[in-house]
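All protein chains but one are shown in place.
On to subunit A.
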Amino acid sequence: MGESESENEAPKVKLRPIVRLGMFLISHSHLLSVVCCTAGVLTLLLLPLLAKNTYISENALMPGSANPMLSSQEVSEANGLVKDLTSLDLKRMASGIESQRLIAQYMSNLGAEVSFQKFYPQSNQFHPLHFFSSPDSATIRENISCSSYGLNTVGIIRAPRGDGKEAIVLVTPYNSEKIGLGEALSLGIAYSVFSLLTRVTWLAKDIIWVVADSKYGEYAAVDAWLRDYYIPVFSGLGIQNAEMCHGLEENTIRERNMRDGFKRAGTMAAALVIKVADRSEQFEDSLSIYAEASNGQMPNLDLINIVNYLAVHRQGLRIKVEKMWSLLNCKWLKILGEILESLGHLAKNLNPQWKFGIPAADYVEGTATLTSSLYYQALGIPTGPHGAFRDYQVDAVTLEISSRVSSNNKGRQNDFLLRGGRLIEGVIRSVNNLLEKFHQSFFLYLLTSPTSLYAHANNLDPSFEKNESNHPASAADELGITLRSWKWLYAAKKVLVVHLWGAVVLLLPYFICQIPNCTPTTSFVVWVLLSIFSLLILFWILGSPFSYVYASQPQQREWALLKSVTISAAFIGLCLMSVINFATAEIGALLMVPMCLMAHPLKLDVKSRKLRNFSRVACNLALGFIGFPPTAFLVFKGVFEGFDGISVGDFWNWLESIWAWSSATYLYIGMIHLPCWILCIHVILHPC
């Protein structure tokens, strides 16, 4: 759109070079934006190549510098616990309290302080601005049924050398109603480490072992415990509720004592969630690391690095990071990888210093990991119970260990427990060395493989080229007071109205959820209908009276103004989102930037019958189709998982899950993406 604008400026005097450069860029804004967009997409595809190897920045951590002290004695004790737990499960006593009592017994035998924490499952509530609020205990639950509650068991070891101001947390989620072998094993690993730590002399931070009751979900249990830990309730209310439900089961005095006080240690330096996968691996023992917390926040990179270093170099575990599996068999990705590989070879032949080529298989794998990392960060849903810690500024990761064979082979199980225990011990020892908070400077990163990352610091999307419509210089010798330089105001008003509508659309699901017996598909349809209805109402109320104002003005430039205001709105929105959740902004920019930049009225394009214009029409239609959030979701889902069995209800379910976790992505879709899409469609269909 820039070409026509620079026509009316005939520079007679020789302008300064910077001005000429600016005018040159504006006059070729279309080409420039295409180039920038392509460059952005290419950079994204090149990321696996550009990833750097990680390093541990904090010297005090010293991972693996001490020999592991965990011996077979602790392991055999842990084996006892595992056996007791599984036999309890076999007996089908069904009462969760039995297993908790057993664990508490084991803990207190080690000399740890044991306490129980009771919590009630919370229904999912809508906190649209959860991101801005600190976690609070304000929810006064009114109708709690006494029968359904979870019970966390917490054991604390006081450090002999510490001042009790800091603590390291171990979390083992388990379902008290049905204990699987994996859960029992994870308890066993934690127990072996715990029993070692009661004896060692080097401990400088308290150790808290939380056995989280995952009856109502792992996250809920950990979250409830953290909330009680950090935000004590001083009113008598909590105790009252707790008291009301007592008496259901008989209490020995000792247990009662344990239950009364909620025990605390210092502030948490780090937290490790230990899980053992029930599925078994084919080749070797492996370890999966989950790190994404709510809104794509990652823990400090040093924590992941320690775990990675110890697992690979000390315990010989294979590290796995989540991958987008369907991408592994992708044809074009393989071809691209091969091209890049051969390019790398070529570059190496030219200059041996250039080493950027990686094997095609590595490239494909890196891309799959990157995509998955991007997707899970963009969702904004925590990938495990470690997410709860992030809300309290505690760095936490979930370690899921899976063994090669699931057999009940005794020796094999011992070995597994020993390796897992030594890994945890090493990590705790490193964190124990830490004198202050973690302070590696990477906060925003994507993992392309366990040992490399891509930091975002230098990757702000270059694809934004604002094509501000420069206003034709009007005759200066007339005192016509029409707001010449302010004529974007009407377009700005329109954009504002559409964004308001986006907020309305966001709130609608809250009401639709209240309708009983609704299948996802019908709720989605209701939602769409209500949205369209509200859009019409909003335009009727706000749009029409003012539309006369610019109806009188020359209309040919109106769509250009609208487009530039839309682009700046999208720019602000993406900037904002890139700070909150970079992955969302990245994916959003991929969809939205080309759409916003391409938008051009169909009518003008069809009038001038040229090939270039028709290709633009096709691009516009395709981008407009893919830019609509539901279609984008369904298309991507179809591409990755196959098109059979896809329905619009899936989108509703997906959205509901984001909504329930109060992710900022939900706000992004409603407040930024959807309004910009509507505005682009408006520009495309503009009657000019």
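Simple rule for what comes next: a contact is a pair of C-beta atoms (placed from the backbone, for glycine too) under 8 Å apart; a residue touches a chain by one contact, two chains touch by 3 or more; residues count from 1.
In this section, contacts and distances are computed from a predicted model.
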Any idea which of "Cytochrome b-245 light chain", "Exosome complex component RRP40", "GPI transamidase subunit PIG-U" or "Kynurenine--oxoglutarate transaminase 3" UniProt assigns to the chain that's been left out?
-> "GPI transamidase subunit PIG-U"
Taking the full complex into account, find the residue in A:38, A:109 or A:393 that is in contact with the omitted chain.
-> A:393
Which residue, A:488, A:559, A:661 or A:677, contacts the hidden chain when the whole complex is considered?
-> A:488
Of the candidates A:328, A:542, A:576 or A:648, the residue in contact with the absent chain is A:576
Consider the whole complex, including the chain that is not shown, and state which of A:297, A:430, A:523 or A:620 touches that chain.
-> A:297
Residues of subunit A in contact with the chain not shown = 131-132, 134, 140, 235-237, 297, 390, 393, 443-444, 468, 476-486, 488, 492, 564-565, 568, 571-572, 575-576, 579-580
